[in-house]
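Please read through the structure below; I'll follow up with questions.
As you look at this complex, bear in mind that one protein chain is not there, while each of the others sits in place.
Then we have chain A:
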Amino acid sequence: MSEDLDEAAVTNAISSFSIANQQQHGLSEQQPSGVQLSRHIVSRSSSSKDITSSFQQAAGWLQTGELVKDELFTLFDAVAALEIMDAKMDSGYLEPGEPLEDYYDVLQPLLPEELIGIMDSLLCLQVAWQIGYPLSQTVFASVFVENILWPEPRTLKEATFRSRGTVAPNLSLCQQILRVYCLLLIKSCDFIYRRISEETYYEEEDFFTQLYNRPLLTVFPSEQISLLAVKLLETLDTDTSIPQVQREAIISRLKVQYCFLDAVQDTLESILEAGKPLWEKLLDQLQPVQDSHKLGKSIPGTISSKLQRRIASSVPPRPVVELSFPSAIEFMKRLCKNGSLLGEITKCDDLSALVMFVSFFQAQHPQPTTYMRCQLQRLILHKFSYLEEPSLSVTGRHKIYEEVTRLVYPDTQLAIAAEADSIGPVDELTRDKQELTAAMHRFAVIVHKPLWIYVRTLTMNRSRTRRMLCHTAIEWDVVQLELEDLDADIRQYTSERPLQEQVEELWEYPLSSWAYDIKLRQLISIHQLSVELEIIHKEELSTTYWTLQWICSVRHGHLQRIALFVKARANKLNRPTRVELEAIQTTLLTLQYHTDHTIAIAALAEGLAVVSTIPRKRNPTKPLPKLYHTLTVLNLLSQPRRAPYSSDSLRHLLRTRPFQHILQPSLPASNQEKALKASFYEDLVKTARQIPHNPPRQNLPAHLKEGLALLDHVDSMIKTARKAWDQVARTDVSIARAEACETAWRADIKNIQKSTIAAGLVSSTVRKWIENGAGEGELDVQVEMGHDAGLYHVFWIVPKVKRKA
């Protein structure tokens, strides 16, 4: 039956495209094709045919619901399709009696408390937009903003409220204030919009660039708008028509927009030199606004989702984003703090310092907004312009080579060659030097772009940073390979001799060693971000920390190898200059810092890899058997999850997939990993058996002895971690390259130290349970684990273990 109906509908639809209609609209001549146009189009080169009946016949062969599509029709196309007469898809659809637009007279009398309410709701819209929602569902949903922006004002004078198209002759004081408040707000949006869209790099998920044909007062200089505000503020200073409390509330709101506009219309100089005071000034203004919010009165009708119908959008109105006032204020305060921090970038003298600064800037929670991240990129390119140079300048080469020196302190001949200006003609006498210079130029070319991509990756949103790091690690794997070849080439010009380590000959590989370390740091970051972003499920934490520990141990070995060469070089130096001595000293301290840091991460990760097996129990009333299960079978040996469609090896494969193209280090395969863990466990059992004389453990069953041996291991790891983090904390800030972010750096270490202590507490709590006769009865154990259980540091998920009340 419905098929008949459909056919009838098709016939109706076709007949509505009648020739009469087309003639009426004068379309008959222009229309290239049409159902019944054949009668009108006659030419030598073409002939037309009425296909109505064939079409109907062909359509009749189709089943209802049968999809006719070509190869290129994608799901995306299907999703983009709209359905007429569906309120959520048809932009013109109205419920019976529903008006197309809400009407609100912007010139109706405005009371001070209403003004305050409107100002606060506008602030919420302004913030919601900055968070990442489209203008249509935020700022453009305000009837006041729409009224000012459309029709497009030609002069600033015209940028005012109009009633039915006519500019109001006289605005009341409250209306004047609201107008200027809107102008300041729109203009600040203009700066933010341009900043983000001019920035070479932002992600589509971060920010909507659609302006819906409503320029944000772009043509009007911000000084003129600011001047209006200044004048108004002067008037308000002496005006008594508005009661004082409300007046102050209004003044503080105007000042917020005034200061905000000031802060976002920055030039590079202003961010670097005066940015901080601007944001601090704004921060000061926010408190009185927050305190006086209760004075405001909200007015229905001033925000309308139906305004979206006016802004050239084919989709039906979507709901206006509702952000609470406290969240908006919170956002603005954070913005001020982020903004004040940005200028600190001037303290970054080199790439190591920059990477540190960017990492800590980005690690703030919640993450700095898209606007702030664009500013960050802009400043990076200002201060480290060589990163994006099409061809690397001498300075750029010098700066990049500085990085290598700091970490690996290679033969000084390399440094000389790296900084040599040009290669010049090659002759016999200088051949080696020239070749070396050419090689070092090649080095700079190889690493130049990957370095910039790495830094840029760190400025993205956290989720994307993690995904991009998976790319950059692969890229640096290739860089390392290329540099290994270069290192081998260079040997012939520097007459490098290998170090003899027992029977093995060790070559230095200075350039590729440096690249390898960058890659290892990226791999460490990927795993830490996976924990932070909760991509790692609780049940996988143990494995992830185990992998993290494994990568750190690789890095530790690598750093030791570098140190071996640096020390050998230092010993060989014949009457070194003070500069040389200082440089070597810096390198050794840098290596020490990285070593401490790596040990600290590795030890805490290993401790947690074991500790996080504890909450594996599923039945809280019978924790002992599960604890036993955990301690003996151990997650370290296998994943006990009984997922019907998966297996240890498939899960392992999926987890290591991003790294499968990386040649070095090659993550252990599933069976290798199991073997490693099994041998770890065997060692542990052996240890457990070796302690029968320890009186408190004497009478314990074997599995609990093993459990205690495991906790002994956790304790020793935690002890190592604590020592190493203390060591890291004692590092000179200049060696850590954290001058530009010292506060954040110190706070970060402190939080990790707290995590370390907490992990130790878990171990001692479980130990007490076991030692106090756990073998006899049930344990009252309560374990919470995960981000929602509260953490000292987002990289470190320490379980919380409590005795049940």
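Quick notes on this one:
The rule we apply is simple: contacts are C-beta pairs under 8 Å (C-beta built on N, C-alpha and C of every residue); 3 or more make two chains touch, one makes a residue touch a chain; residues count from 1.
Basically, contacts and distances are computed from a predicted model.
One chain of this complex is left out of the view, and of "N-acetyltransferase domain-containing protein", "Eukaryotic translation initiation factor 3 subunit H", "dolichyl-diphosphooligosaccharide--protein glycotransferase" or "Ubiquitin-conjugating enzyme E2 K-like", the protein name its UniProt record gives is "N-acetyltransferase domain-containing protein".
Within the set A:Arg657, A:Arg730 or A:Lys802, the residue that contacts the chain not displayed is A:Arg657. If you put the hidden chain back, the residue from A:Cys470, A:Leu564 or A:Ile757 that touches it is A:Cys470. For the chain left out of this panel, the touching residue among A:Gly132, A:Pro215 or A:Pro576 is A:Gly132.
Summary of contacts with the chain left out: across A:Asp206, A:Asp487, A:Glu673 or A:Asp748, the touching residue is A:Asp206. Touching the omitted chain from chain A are residues 2, 63-67, 69, 74-76, 78-79, 81-83, 86, 88-89, 131-133, 203-206, 318-319, 321, 461-464, 466-467, 470-471, 533-537, 540, 641, 643-646, 649-651, 653-655, 657-658, 660-661.
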